[in-house]
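Every protein chain of the complex appears in place save one, which is left out.
For clarity, chains are labelled A and B in written order, and residue numbers in each chain start from 1.
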């Protein structure tokens, strides 16, 4: 598909005119315009304003707000308010509320406290959404819709009986007969055997752990249900409105991002990184760019200065960081960079969160930073609306099922550490960033087309569909690195019975000899002339003829076997890394492994850069390269320029050689360099 | 008001004659007399002895006990036993039980397990109290009543439906109409909006935090309800008895101490400090002396050697500490120094708590220490029954509402630390003790009369009434130090919308420019030639003309603004300290700030003293000064005496110069020195 640049670079803010005196509306809009903002997001928590008593729906206030926004020249993202049902919907109705895994029933007063599978909740949600779509869906100020707000914020799987009913239906649809479920999950174990679907429990309190097949299935089911609820809202809106529809994801929530993205027109994400966590901006950009390939995403919420709520404060941003965050987001494919929130809350539990204005109306500590963002945005808009991020040749797989399976089975990496899927992906992604490669995340369900190198860590179940996409791609020249914990389980969250890694044993030309936890066994791994400790659950391999051993195990109970192998397959390669290296030399070993594969594939860094300098290659619609370089350390950065580049902002030639970047500063170049 | 010394210095003990064979009563009383004890406290857990079956109330046993106490010459504090309802009151009646915030229903077997708002509980409580008052309220041995025992010991806010009904009534009485509540709390946020008072939830389980306005209101309401329950008991007693009424507070419980003290005749407190925590004795003395100004308080419970229950032991006191604790308590205004308990429990969960006697009847490890206390008491009684603690010129504000608000919003002080109201007050109070100033705590609702310097930390809401008392006092010459986190919220626990510190901005002659968390922003504070880190939520100020900047912010996002200002107001001064200094130089900076204000106001230490030597000034009825000096370190202490003092115990002249105190020893002097 051909990538589409955004029409413009939006710069916006979440706005709650319903919480302040009406006379502030125009003053706020004027001040937003002065700052250069282009878009406001409204109404995501405003159900009680729209429908103060059951059935008394009235969209007048928000039509008024949108009229004035239109008059002021601001676009509007209109949200459905289903994250915060009014008190009349839940008071006296415990059966409508979210129930957590311990059986605790949530109450009114915060958000995400209802069960969307409950019939009355569902009916009321759909009624307010329909009314908003009908009343406001053709408003000229309407830029886009946002469904609900941060689904599963603060909550995970739901245990309301209404959800359990859906669970039974979901199981029946998936397995057809109870005996197929029993066989798939092996329920003869511990006499778990079910006679009917309605006996299958939601995984609540038990003396010990549930069957992982059930645990993972319950996660997948819940994530499907919330996606269906979102899609149902979208369908209602589309009957009345042509505006595109999005949802603002948060990477830490219990969702299936790939599935959720399917029916959205574009994706958005929220993140509140402190300056030290700038890598998260890159990770989110690379992941959500991949959710709707070729289309801009939005950064829907970030803080202009600091996050905060009743019992925690984040660190206030250092001057300059916000602009760097915005430039990185736009460079990586964002069509909008939006703050939460316009004016510091007067009431509620987020009083200490920074606003562009303070509760008493004066500019907050981040206000000047926003102005700096706006200056950069204006400067970059001509470049970024005529170009898109360059396609990447290397990617890390993102598997929502893999994430669910690691939540079910957080196999310790040794010394008490539970494994976290996102942390594992982050580590591989960060390694690519630090090596200077332009990269993507690639969803499990997406084809590896266009890539030269794909790294797949922590995806326990490698299913036949995935292999059917990856195998021909390898044979056509791709290199697939199968990283630790990938292939160790079936899609039903059971252990493979054909081989240690199921079909991968044969594909990668190995025999999985022993699977066991390597931590503290004394086993060392040697590869590329480096030796490291090995840790966590791993497999000791015996390479078949024609398969190279790249890494040997020394010591411990599997002494002499391999933990790192490589096999040529057609014009490509499959590399197995079956145990996690750990300790001092581990990082170097993993870097060497990636370079080994990348070099052979002809992948190199975009530009030589100092650590903490982000380099993003883009392509103009005409196919010419642009390179964005950006210091994210706050101490200044630098890149080494080849000859022949031009500064895209000044149109001056950029001299070859080392270029220094001031703290948090960015530069954009035209011309070809390295992999760009 | 003119202060009243106690008629005598009581020395007493909690006694449970109902738990031991009747023949021990006289033996116990005789042994108490031998030790010199003057008072016993009885019956606070004895409801099942008084009313073994529903309605079968019989006070004979305790009349017998009081008769024998009277015969033995001991006075009696008689308690209402409402902390421990008998099993017949709650068995089969879950609706009568305390429910905590997670919805867990407490059961019979410990104490404080009922809901005092429940109709049957209330009726039974009032019946037993009335019966006791009628039967025993005129007994000649009766010294005082204690209502219940340590209200809210082990429990906090109650979520029993009966309490929720009272909550709704409390809200209606406070706000009049639901729309006034909605406006005050800003419930349009997150669609919290209420249509009727009965919809307002008690703040139970929600996916995320409740509205702080609601959280704080629920705390205030619960604390009012328990005060009303206590007052109702007092009213029933007063119909039959002229003995004064008290309650034994514990500073860590969920109570409003100022409100609770209102209707009591005198206040009492319980504390079990280990020797290392001796400062707590001073804090409690200074706080509860202020609860009923001019009247003696009682230390109702402390351990003679060590605290303990089923799964914890406190550290056993070192020899000598107990006497120091008693002398300090008496010197600070105690009319009684009482132990918990006479004889180590034979049964129940407090088996390992030290008694004066052991469970097998012999003297316990603290018995000899009690004898030393008694010797000191006899020596000091003539002095302390003719004098009272000198009025203080410097005080720290104690705000029960401020405490509730910090419980709602424990804004982190950085690096994961939650702020604790009592800890903040303790830190300021300890600083005054260490600087050698004689000081008070001053309740929020009390006038600052008599003070020269008032320090108010962590009182988020400064209401109009408070300002109406403080402003004229400043204009008349007082100095008010507004310390961090004071003034940052309204009384409804919302953010101010007029200025960063509400009315304080104008009063203190500043503009609150930016409010944000300073932690880890690199901001430093410079004042009095010292530079420190700044931490926690704070405000960066711009002083108006006529306002002095005493402390500048260096670095970070608010570089160049002020964090410490001073403005003359009439003959006095208002000092704003809007960010918390932290780290090495912080303590010195705060000491310098206090000295800066104290010196100008003419306040100085009572006597130069070594660290850990407590100096307490008193005044005789004739207005002559007494000075008590006491080593609290256990390693010996010392003071520097001016010329002209007399040893009040020996009537010998006390030579000027350095006087050494033996470990835990005390001395009392007559004559004027420093601020005494």
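Convention: a contact is a pair of C-beta atoms (placed from the backbone, for glycine too) under 8 Å apart; a residue touches a chain by one contact, two chains touch by 3 or more.
This one's a predicted model, so the numbers in the text were calculated from it and none came from an experiment.
Colleague: Which one, B:351, B:423 or B:643, makes contact with the chain that was left out?
Modeller: B:351
Colleague: Looking at the full complex, which residue from B:57, B:105 or B:568 touches the chain that isn't shown here?
Modeller: B:105
Colleague: For the chain not shown, which residue from B:203, B:285, B:308 or B:448 touches it across the whole complex?
Modeller: Here the residue in touch with the unshown chain is B:308.
Colleague: Using the touch definition up top, pick the residue from A:54, A:102, A:465 or A:624 that touches the left-out chain.
Modeller: A:102
Colleague: Decide which residue listed in A:117, A:271, A:409 or A:582 touches the omitted chain of the complex.
Modeller: Answering carefully, the residue with contact to the hidden chain is A:409.
Colleague: So that we can see where the missing chain sits, which residues of subunit B does it touch?
Modeller: Considering the whole complex, subunit B reaches the absent chain at 16, 18-19, 45-49, 52-53, 81, 84-88, 91, 98, 104-113, 153-155, 305-306, 308-319, 344-349, 351-352, 354, 358-362, 364-365.
Colleague: For the chain that got dropped from the picture, name the residues of subunit A it touches.
Modeller: The list for subunit A reads 102-103, 185-195, 199, 201, 203-215, 408-412, 414, 418, 489, 494-500, 512-522, 536-537, 556-558.
What we mean here is this: only the chains that are shown with their structure count from here on.
Colleague: What is the distance, in whole Å, between the centres of subunit A and subunit B, each centre taken as the mean of its C-alpha atoms?
Modeller: So the centre of subunit A lies 50 Å away from the centre of subunit B.
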